[in-house]
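The structure appears below as structure tokens.
The other protein chains are all here in position, but one chain of the complex has been omitted.
The block that comes next holds subunit A.
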Amino acid sequence: MIIKGKTHVYGDNIDTDRIIPGKYTKTLNLQDLADHVLEDLDPEFRSRVKQGDIIVGGSNFGCGSSREQAPLALKKAGISAVVAQSFARIFFRNAINIGLPVIEVKNHSINMNDEVEADLKNGKVINLSKNEVYEGTQIPEVMVKILNEGGLVPYLKEHKTYS
């Protein structure tokens, strides 16, 4: 799977309260989430984001609460993948489970609006604007399977078991 998009770049420790504040999480309507995504961190984001864009973070992206509404809000807003130097554990798992590709690249020098390609199969990110390649961290086989099937819901609907 190769995902290409323009980047929105943020710093370290982007917590889930800033991705989607707690007061907006109580809903089953994903558009309600997308309408408020990143509003405290980057109020202009929603007017700037285009379908297929990629979020780029520093270390510990998605720290804080277990709310799956965080990756859901990003996905519904049009984000096609999240690239970060490292991820908080629950966010990483949630993103894979809802079918939002995430890739950890320890070192990158991606800037705002760069054109990048995330190559999930080979675990690397290519910065087309700068002509650079960044090596990513391999994810466990079980996560690759879940992501390839579109997330944990289609995976368990099909297999009914983890074993």
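Here, a contact is a pair of C-beta atoms (placed from the backbone, for glycine too) under 8 Å apart; a residue touches a chain by one contact, two chains touch by 3 or more; residues count from 1.
Keep in mind that, in the parts below, contacts and distances are computed from a predicted model.
A chain of the complex is left out here; the name its UniProt entry carries, from "Asp23/Gls24 family envelope stress response protein", "3-isopropylmalate dehydratase large subunit", "UDP-glucose 4-epimerase" or "ABC transporter ATP-binding protein", is "3-isopropylmalate dehydratase large subunit". The omitted chain makes contact with just one of the residues A:51, A:107 or A:163: A:163. In the complete complex, the residue from A:27, A:113 or A:138 that touches the missing chain is A:27. For the chain left out of this panel, the touching residue among A:57, A:101, A:136 or A:151 is A:151. Subunit A meets the missing chain through residues 13, 15, 17-18, 21-23, 25-28, 40-41, 59-60, 63-69, 72, 86, 88-90, 93-94, 97-98, 140-142, 151-153, 156-157, 160-163.
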